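This is the structure, below, for whatever I ask next.
One protein chain is absent from this view; the other protein chains keep their places.
Chain IDs A and B follow the sequence of writing; residue 1 opens each chain.
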Amino acid sequence: MRIALSGNPNSGKTTMYNALTGSSEKVGNWAGVTVDKNERPVKRAFYTGDERLIAVDLPGAYSMSPFTGEESITRDYVRGESPDVIVNIVDSTNLGRSLFFTTQLLELGIPTVVALNKSDLNRKQRTSLDPNRLSELLGCPVLSTVSTSQEGFLELVSVAMSLKGKEQRAPFVAKEIDPSDPDAVRAEDRRRFAFVNSIVREVEQKSHRASEFSLSDRIDLLLTGRGVGILFFSLVMFLVFQISQVWVGGPIADLLVGFLEQGQEAVRGVLSTAHPLLVALLVDGVIGGVIAVLGFLPLVMVMYFLIALLEDCGYLSRVAVVLDPIFKKVGLSGKSVIPFVISVGCAVPGIMASRTIKDERERRAAAMLAPFMPCGAKIPVIALFAGAFFDGAGWVSTVTYLSGILLIFLGALLVNRVTGNYKKRSYFIIEMPAYKFPSIWGATKSMFSRGKSYVVKAATVILLCNTVVQIMQSFTLAFAVAETADASILAAVAKPFSYLFYPLVGVLSWQLAAATLTGFIAKENVVGTLAVCFVGLENLIDTEELVLLEGSGAEAAGIFAITKVAALAYLMFNLYSPPCFAALGAMNAEVKSAKWFWGGVGLQLGVGYTVSYLVYTIGTLIISPETLNVPAALLGLAAVFAMAAVVLTVIRRGDLAREMQAK
Amino acid sequence: MENAIILVTVALILGAIIGYLIRSHRRGKRCIGCPYAKECTACSTDGCVEAPKTEEKEK
Partner (left out) sequence: MTLNEAAVGKEYVIESVHTEDAEMDAFLFSLGCYSGEPITVIAHRAGGPIVAIKDSRYSIDRSLAGAIVI
C-alpha cells in the first residue's frame, strides 16, 4: 500500500519522511518489492498488519497553479502511480498559506489525511487550532503531529491505512477554467483563498498577532543590518573553522592519528619478513594512505556538527538577506548564498541547490561558481598544508574560504561580462523562519551520518585510489620493480603534467602533479597520494610532533622540496581548480548545456591556475626574490596571458553577437 | 608465506570494496561518500539520483 507525502516545502515533510522510512540497508526483508527512487518502505515500528506500507515522497509545492511550474508534478504522479492515500503535511503555524495547497490536493479524489505539523510551535506561541472542526470543514481526518519528535506518527499512519479505498470529496471544487487565461486562473485562486480564509477564521485562535514585533524580529534587525550583519557572519564562519580545526577537531585528530599509526607500525612489525614491496603496498599504500585521510575525520565531523547547528537555528536565511545586496552587485542575488553555503559541506548538493534560482543565467553562474567554496573533501588538503608548512595556523584556512568568496565575486563579474548581462530586474524574497534553538541531538545525528559518509568514502574510493597509486609508484613501465620512485609508472604518467605546474611551484615535481590529478576523483586523494609519494608524511599531520621538530615548516619544505609560498600556491590550485568528477557531473546536470559546462570548467581551470601563479610569483618576489625561478615564472606569465586572451575573445565575440541581434 | 598473506589480504580488501561499489551502483545509490546524500534535493533515498557514477579505478 502506498502513501504519498505531500505538502509545502519547509513544513516538516522531509523530516517526517526520513523518520518514517529511516535508512534500510536490509532490503532483504522486502525481497520482490521494487523500491523506486523516491519511495521507501515505512519502518515496521510504525504499524501492524500484514500489508507492506510504502511511503512516497512527493516534491514540496506551494500550489498546483499553472504558472508556478510545479503544477504537473503532483498531479501527474497521482494519475500515473495512484497512491492509495495522501498524507498532507501542513505547517500549522501558517495555516492560511498551507491550506491553499490542501484544498487542491483534496480535489484529486484520493483519500487524504491532514497532519497539522509543528504543533509544538503552536503550543509555544499559544495558538490553538481545532482539528475536529477543521476535519468537518475539509471533509477529511485531521491530526496534530510534531515531525521532530515523531509525536502523532503512530496515529497518523494508522488513520492513513484505514482510509484505503475510501472516497474523498473535495470541500472546494474549482470551476472549469481555461488554464492559459491568467485572469481566469487568478480569479479562481482568489475564490479558493477566500474559502481557505473562512476556514482559518473558524478554526484558528491566535493569542498574538503574527505582525507583532517580537524578540526574534529585534535580533533579525540587528543581524541583518549591513555592517553588523557581515561582521557577525564573518565572526560565525571564523568560529566554525577555529573550533573545528584548532580548538576541538585538531587535538582530537592528533590523538586519532597517533593511535592509528601505532596500529600501522604494529602491522609493519608483524610483516617484517615479507617482501618489502608488498609490505610497502599494504602498510604504506593501503593503510598509510587511508590514515592520512581518516586523520582528518575529527576536523570534518566537528565542522559538520557546527554547520548542522547553523542550519537548524534558521540563521542561514538571514545570511542570504545580509549578503543579497553584495551579491546583487555582481549579478547574483541572496538566493545564490544557499548553494554556496551548502557547498562548504559538499559541492554536489550545493550545485543542485542552485535549482531554486529562477533566473537561468544566475542559476548557471551559481552552479559554476559554487565549487570555489572549499568543500569538506578539501579540508584535509587545507589542514595538511596548514599543518605542514604553517604550523597549523588558523589564518590559512580562513584565507582559503575568504579567497573562495572573493573568487566567486570575480567569477560572477566575469560571467556577467561574457554574457553581457545588463541590470535586469531581479527580485529577491526569502522566507525567514522563526529562530529556534538548534537541536543538539539533531546536529549530533547529522554529524555522525555525514561523518560516516566520509569514512565510507575513505575506506572505499580513496583506499582504491591509494592502492593503485602505490602500485604505480612501485613498478616501472616495463613492470619491473622500480629502483626509485622517479622511474615508476606514476612518475612517467605525471611528469608531463609537472611541466604545467612548474610555474606554480617553481620546481618540477611529478609527485605534486600526480596528487592533483588524483584529486579529480576525490579531493581527499591529494592528501592520500602525497602520503604515498612522501612516505612519512603522516608525521606531518601530527602538529604536536611538529612542534618538537625544529623549523617544521622547513622540514616539510625539505620533504616536498618546495617553499612555503609555493606550498600555498599549490594548495590554492587544488582548491580553486575544477572540482571532483562527482561535482563536475552535478554541474553538468544543472547548466544543461555543453557550452556552459566547458565554459565553467575553463573558468575554474583558468582561475585556479592564475591565482596559484600570482600567489607563487608575487609571494616569492616579496619574500625571497632571489629564489624565483625565472624561466618558470615567464612560462606561467605566458600561460596566464594566453588564458586572458581567450577570455577577451569570448567576450568580444559575445558583444558582437549581441550587437548583431540588436540590429 | 608472509607474502602470500599480504597478497591475499590486499586482494580481499580491494575485492570487497569493488564489490560494495558495484552493488551500490546496482541499487541505484550514487554519491558514495557524499555527506548530504540523504538530504539532497534530487533524492529521497540515501543516494543522489542525478549525480554521475564516481569513477573508481582511474587516473
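We adopt the following convention: a residue touches a chain if its C-beta (ideal position, glycine included) is under 8 Å from a C-beta of that chain, and two chains touch if they have at least 3 such contacts.
Quick caveat: nothing in here was measured; it's all calculated off a predicted structure.
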Displayed chains contacted by the hidden chain, counting the whole assembly: A
Option touching the unshown chain, where A:Val248, A:Ala353, A:Ile430 or A:Ala443 are the choices: A:Ile430
Touching the absent chain when the full complex is considered, from A:Arg2, A:Arg52 or A:Arg97: A:Arg97
Where the unshown chain meets subunit A, residue by residue: 62-63, 65, 67-69, 93-97, 100-101, 182, 186, 189-190, 193, 206, 210-211, 213, 217, 220-221, 224-226, 317, 321, 324-325, 328, 334, 358, 425-434
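Methods note: only the chains that are shown with their structure count from here on.
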Chain centre separation in whole Å, for subunit B relative to subunit A (CA means): 19
Subunit A to subunit B touching residues, read off their complex: 14, 17-18, 23, 27, 35, 37-40, 57, 271, 273-275, 278-279, 281-282, 286, 304, 342, 345-346, 348-349, 352-353, 355, 376, 449-451, 453-454, 456-461, 463-464, 467-468, 472, 493, 517-518, 521-522, 581-582, 585-586, 588-589
Subunit B residues within the subunit A interface of the complex: 2-3, 5-7, 9-10, 13-14, 17-18, 20-21, 27-28, 31-46, 48-52, 54-59
